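Complex shown without one protein chain; remaining protein chains in place.
We call the chains A and B, going by the order they appear; numbering starts again at 1 in every chain.
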Amino acid sequence: MNRFFGFVGKESLHIIRDLRTMMILFGIPVVQILLFGYVLTNEIKDADIAILDHSRDVVTSEITAKLLSSGYFRLAADISSTDEVEPLLRSGRVRQVIIFEPMFAARMVREGSAAVQIVADGSDANAANMVVSYATAVIGDYVSGMQEMRPGVAPVRAETRMLFNEELKSAFTFVPGTMALILMILSAMMTSVSIAREKEKGTMEVLLVSPLRPVQIVLGKVLPYVVLAFLNAVIIIVLGVLVFDMPVMGSTALLMGVTLLYISLSLSMGIMISTMARTQQTAIFISMFMLLLPVMLLSGFIFPISSMPLILQWMSKLIPATYFIVIIQNLMLKGAGIGFVWVEMVVLAGMMLLFIVVSVLKFKPRLE
Amino acid sequence: MDSREVVIEARDMVKRFGSFTANDRLNFHVYRGEIFGLLGANGAGKTTALKILCGLSKPTSGEIRVAGYSVRHNPNQIKRNIGYMSQKFSLYEDLTILENIRFFAGIYGMRRREIRKRSATMLKKLGLEHAAGRLIADLPTGWRQKLAFSIAIFHDPQIVFLDEPTGGVDPITRRQFWEMIYEAASRGITVFVTTHYMDEAEYCDRVTIMTDGQIMAIGSPAELKSAYKAESIDEVFRMLARNIE
Partner (left out) sequence: MRTILFILQKEFLQVFRNRTMLPMILLMPVVQLLVLVNAATFELKSIDMAVLDSDRSLMSHELVSRFEGSPYFKLTHLLSQGAAEAALYDNSADVVLVIPGGFERTMVREGGAPVQLLINAIDGMAAGLIDLYAGNIIAEYGSDMALGGSGDSPAGFGGLSQPDETIGQGKPDRPGGLKPALSPIEVTHRFLFNPTLKYTIYMLPGILVILVTIVGMFLTAINIVREKEQGTIEQINATPILKYQFITGKLIPFLIIALFEFALGLLAAYLLFDMPVLGSLWLVFLITFAFLLVALGLGLLLSAISSNQQQVSFTIFFFLLLFILMSGIFTPTESMPEWAQRINIINPFKYYMRALRMILLKGAGIVDVTRDLLFLGIYGSIALGVAVWRYRKVRA
């Protein structure tokens, strides 16, 4: 056992000595969490729009004012002719143009209805969908405001309560997501590359003929990274709490336990990758390629899983980060107990077991 | 007394890394066509000196000329005229023998037709003509070493620098290796070689013995042995090493 700890010590020294790598390893979560927490949002705020007002009367200017004060839109261009609409949208300067027909207020009174046309830049389908919905909602709001002034009508009002994230902060989605992504890739890349390096240099053979058992070798390589990744996770969580006011409603111990489970899973994935890769280059490519985009896109980090086609929803179930994100959100934001997360935890543990079994099976022949 | 042409000249060559002095005012010169050995224990400063001469490392001070050019001002002119074989084995393991030859000859500016012609003769001489398409990774160490040397002199440099070329090879291969060195010298290539095998010193025309960054002795093996009244260079070396303590 002493021998084993000596080995762990040597591995830790390797890591600590490489000052630049250490700085990067700790810089990554801090910078990225801060930046993404503040910066990333999938909401539309201050979208640039243009208004083509053929009427310029009281009603259109009231609606315009309402649109621009909604926080969703910013007036980027005031145009006066229909010919300008398409070039303006083509240039990418505005996301949509709102067109009021001539004699707007007059028509509303005389014919009971006037027309607004929204022309949006559909090339970004997601954003187009949103800006049109927002604009429609703002105008709809204006209409019901008008109707309410009619006597005797108190329409059905929906009282909305936003649970778990009252201020609708994007950080609440992006912090757990970034954490899942960073921990997974760092852990998998760290272990797979460092094991592949030993193979490349031929020092793996030296270790294998030493009295250390293969399990001890692998554990010795992984253990320092467990500590490192765990510290990273703690930093991320603390930043989330202090900077973004994320609550930790559930049990802190459970949160730490789950994080440790996820890190171990990521590291065992790294070990599995290293059994497939003979060189560092291959290890880096497998960990980057297999993980970065699939985790980013399928885990629900950016795009909601429920919006995906069914096949991709199934695929997202194969991504460990999917479960981790749900657990973190449940524990931190909803204050759920173990009763609500144990299924996900069992899945993660099962995945980890699978990676370990595969690694052991693939590792064996090398020893003979 | 000597009218031979000097191709390497070091005057007061100093190299410091922080407070550590790796080369402490070295003075020596090497004649054209000579096999010049730089002897010393590990860490004596041999590799540092050799890297300065090859233009891989900047000297802290001193006037050093190789092949007629100053290492400080014209390192690239020097590189045109030398061959180099580093201590660390440095052919591409994922390329074949022929591909390695082609690559290194190519970046020395040789023409393709000439490369083809010469590599055929070279492989034949090494007895590797049937192995031209094999990956370096699949070759035994002895072969790799011989191949690395052949590639280092493939472009007919004036001088070839060999850094511990026989480290880790068996005695038979070492002999064969030295035969190749002799053959290169007979073609007029100056050979500058570092080693910590004292018996190899006997193969050199002249040797320099370094300890702790300083030159302790310089001369032909016979001169050194008679000067120190020793049976072998190994004995000379041990006497010098003891003097220091």
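Keep in mind that, in the parts below, a residue touches a chain if its C-beta (ideal position, glycine included) is under 8 Å from a C-beta of that chain, and two chains touch if they have at least 3 such contacts.
Fair warning: this is a prediction, and the values are worked out from it, not measured in the lab.
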Cross-chain touch to the chain not pictured, restricted to A:170, A:216 or A:251, is A:170
Hidden partner chain, touching residue among A:52, A:120 or A:258: A:120
Options B:28, B:108 or B:228, residue touching the unrepresented chain: B:108
Out of A:241, A:312 or A:338, the sole contact with the unshown chain comes from A:312
For chain A, which positions touch the chain that isn't shown here? 18, 20-21, 24-25, 27-28, 31-32, 35-36, 38-48, 63, 74, 86, 89-92, 108, 112-130, 132-137, 139-140, 142-144, 146-147, 152-166, 168-170, 172-173, 181-182, 185-186, 189-190, 193-194, 197, 200, 276-282, 284-286, 288-289, 292-294, 297-298, 302-304, 306-309, 312, 315-316, 326, 329-330, 333-334, 336, 340
Spell out the interface residues on chain B facing the chain that's missing from view. 51, 54-58, 75-77, 79-80, 82, 84, 86, 88-95, 99, 102-104, 106-109, 161
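To be clear about the criterion, only the chains that are shown with their structure count from here on.
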Just give me the whole-number Å value for how far the CA centre of chain A lies from that of chain B. 57
